[in-house]
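Every protein chain except one is present and positioned as in the full complex.
Naming follows writing order (A, B and C), and every chain is counted from residue 1.
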Amino acid sequence: MAWYKRREISMGLTSLVILIFLIDFNLDIPTLKAVTNNLTTWGTVIGAFAIGLGYINMYQHYGRKVQRKTPGWPYALWLVIATTVVTLVGAWQGRTGDLMTFFYDSFVGPLDATFYSIAIFYMASAAYRAFKFRSVESTILLTCAFIMLLKNAPIGEVIWPGFGTIGTWLMNYPVMGVSRGITLSTTLGSVALGLRVLLGKEYSYLAGTGERKE
Amino acid sequence: MAFGLTDLLIIVCTLSIYSLLYKNNPFSVWAEHTFVGMAQAYAFAIALDYIRDYAITPLSKGNYWAIIPVILGLMTYFRFVDSFRWLARFPVALSIAVGMGVSLRAMIQAQFLSQISATILPLFVGGDMMATFGNIVIVLAVVTSITFFYFSKPHEGALGAGSKIGYYFLYIAFGVYFGNVYMGRVALFNGRMGDLLAPERLYVSILVAAVILATVYILDKKKLLAKSIGYES
Amino acid sequence: MSILKGYENQKRLVYIMLFILVAIPYFKPIGLPVAINDYTRDFYDTLVEMPEGSTILVHYGFEAGAWGELESQCVSVAQHLMKLPVKVIFCSTWGMGPPFIERTFDYINVGSKVYGEDYINIGYIPGWETGVAALANDFHSIVSVDYFGDSIDGTFLDDVNDGSDIDLVIAFECGSAGSGTFRQQYQVPFGTPVLSGAIGVIVPGVVPFYNSGHISGILASVRGGAEYEILTKNPGKGVVGTDVLTFAHVGVIIAVIIGNIIYFRERGK
Partner (left out) sequence: MSMNSASKSAESPYIRRVAGLDAIEEAIERAAEMNRPILSGYGLGTFNPSTLAALSIVGYVTRNAARTGSEIIVPAGGDLGTSIVYPQAIETVRSAYDDEGKLEDYNPENVVFLSESQFAWATAQIGMIHERNVGALILTGGYGPEIVALSEEAKSVGSIVIVSGGLYSLCATACIADYVLIGEEQIAAGAYLSRDPLQIGSIRGQDWGRLIAIALILIGVIAKTVGFDFLTPLLGL
């Protein structure tokens, strides 16, 4: 393999950049600050370019449905048309143009908000189906959930002011402890991964960039 | 406020998604496809804006460094070209490094040391039983929930007991989170209802809801739902 | 009754019940009193105690999805800010966040404040956490125009160079980038206090940082918005929204209780 095709070069690049960020954070060197700012912007631009990777696949996926006339293909056709139109308008007008604002306000915005809100129904039916006083853990979960539901609704404290007190206590003591335990554990995981990447021991993110045996 | 095309579309989109709650139907499938396509087109427009603001504009102002991310960005696509696949490594390597660099640098201080020092609480507070009890609970919850995530030894004996307590603490947290999350979703649902029930939209909303419900119900009774969306739901 | 048979039908009944319960307050509001949380009061006190001429950075960390939940917070806080002797920068690292900054201004009265002198909307900051880091390290490297594409030269932003020129951050959040990002990029290096206006889901994740003193105050979901409206004597959508909470919360509790009754009766047979 030619030397410039070696994986180690890109891994070295990764380590170098991480080190620059760490040094910049701990020492106040103006040149380094400018470098990290530039690198940060670059990361963003690369991410923006990468969007095409998924975009192409999405087109292929729905395009194939139309081509093969699989059941439900008219919906896929509508998707392809809608995507193409909005993409072209977006390229022409930019994100803040009149038509784009219309598409956002009339379609994307309400659809996004509605899907976000639909979770309430799934939560209610999940609670109805599964919240049963049948095991220790489900009883704990259910009791705490009831207390919080009553704490958060004004009626809870009208019925009994204790709901507010207990609910706040649960948030401030046991739940805070658990959140803290999880934060500590997760931080360890992230730092460990960071170290592996920094030391060039973790390179699974490079999968698929090597020479492939067919 | 006058009633316009946007108002009608908001109502149709919102109610089409909610119709999913009955069963998958032509309206919900239409909304799904509209959403997937348009949202992606939107993400694309956002990406174009990035590229314009942070690559093209600086380049036109004579900042030639800005060509580097453009080249790196284009290199992502070499994953699909067998003999140049190795080129795709560099943009990925740089993205990972920037992401890690930015998040790691403050993490140890902000999320590790400071959280430990905040947990260092006296287990006995003179004259205040509640504070004493509360502090004991916090320390116990932190220590046992960490124990729950300990993997190097089987959970037996003291470790087993600790992790079991940690497990129950996790379920307390699940319950409390449920209460909070549910409140949030109610608020979101309330936002949608507010949109539907605004005075100028109320009657149209009722009409559209009736049309959607009736259509779906009839299609369901006539066993035409599967045919209309292309699969059995 | 056949309609009550089978889980699928019962599930639909739960759904219909929720629709009806949430609609009731729109036609007949009840207006139960709302108690004020400590987090909310601390949020309020932090703002009121800001010295004259302070610069405050307000971040909209959400898009259409969470607007329903955070609207009452954003509107009441923005309205309050317009009454205080401070300068305010509005921004968002979420692609579709900036239009909601504009929407907020549709609902408030700016009074004697002048755009560009007292407040400004710098719009979208790309790059999530990396964007926030760039904003904290060298403000002008990443912002040169405002949301409307006009140059920011000559505005009060001329005096803002890095995180040390920001006296307070208010992060409305529904995930990342949120108050955690600002804690890491503003508070750790510059000691800037951070306030959080959070959706209900992430409040428990923010509370540890409130208790350890890293977050100075929290508004929790629509309830926090309602409390803030009451504190600033500016009742709005949040107060109405709390009626909805009462109905929907009692509704799900009743559903769960019925579910348990059915479950234990069937198990008893």
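Simple rule for what comes next: a residue touches a chain if its C-beta (ideal position, glycine included) is under 8 Å from a C-beta of that chain, and two chains touch if they have at least 3 such contacts.
All values reported here derive from a predicted model rather than from experimental measurement.
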*List the displayed chains that the omitted chain touches in the full complex.*
A, B, C
*Touching residue (missing chain; options B:Ile96, B:Ala110, B:Val137 or B:Leu196)*: B:Ile96
*Per the touch definition above, residue among A:Trp42, A:Phe103 or A:Phe131 touching the missing chain*: A:Phe131
_Residues of chain B (touch criterion as defined above) contacting the omitted chain_ = 17, 20, 24, 29, 31-32, 35-37, 39-40, 42-43, 46-47, 76, 79, 88, 91-92, 95-96, 99, 112-114, 116-117, 119-124, 139, 142-143, 146-155, 170-171, 173-175, 177-178, 181-182, 185, 230-233
*Footprint of the hidden chain on chain C, which residues?*
8, 65, 95, 128, 175, 201-202, 204-205
*Which parts of chain A are in contact with the chain that was left out?*
46-47, 50-55, 57-58, 61, 64, 72, 108, 111-112, 115-116, 118-119, 122-123, 125-127, 129-132, 138, 141, 178-179, 182, 184-186, 188-193, 196, 201-202, 204-205, 207-208
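In the analysis below, only the chains that are shown with their structure count from here on.
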*Tell me, please, which chain's centre (mean of its C-alpha atoms) is farthest from the centre of chain A?*
C
_Comparison of A-C and A-B (more C-beta pairs in contact)_ = A-B
*chain B to chain C: how many Å between their CA centres?*
16
*How many angstrom between the C-alpha centroids of chain B and chain A?*
6
_Computed distance of Cα centres, chain C from chain A, in Å_ = 19
_Contacts with two or more other chains, residues of chain A listed in rising order_ = 25, 36, 40-41, 43-44, 47-48, 95, 104, 108, 110, 112-113, 115-117, 120-121, 123, 127, 142, 146, 149, 152-153, 171-172, 175-176, 179-180, 183
*asked:* Which positions in chain C are in touch with at least two other chains?
replied: 15, 18, 65-68, 95-96, 126, 130, 133, 189, 200, 203-204, 208, 211, 221, 223, 245, 248-249, 252
*asked:* Help me check something: in the complex, which residues belonging to chain A touch chain C?
replied: 25, 33-34, 36-37, 40-41, 43-44, 47-48, 95, 101, 104, 108-110, 112-113, 115-117, 120-121, 123-125, 127-129, 131-134, 142, 146, 149-150, 152-158, 164, 168, 171-172, 175-176, 179-180, 183
*Complex interface listing, chain C residues touching chain B*: 12, 15, 18, 22-23, 26, 65-69, 71, 95-96, 124, 126, 129-130, 133, 183-185, 187-189, 199-201, 203-204, 208, 211-214, 220-223, 237, 241, 244-245, 248-249, 252
*chain B residues within the chain A interface of the complex*: 5-6, 9-10, 13-14, 17-18, 20-21, 29-52, 54-55, 65-66, 68-70, 72-74, 76-77, 79, 82, 85-86, 88-108, 111-112, 115-116, 118-119, 134, 137-146, 148-149, 166-183, 185-186, 188-189, 191-192, 195, 229-231
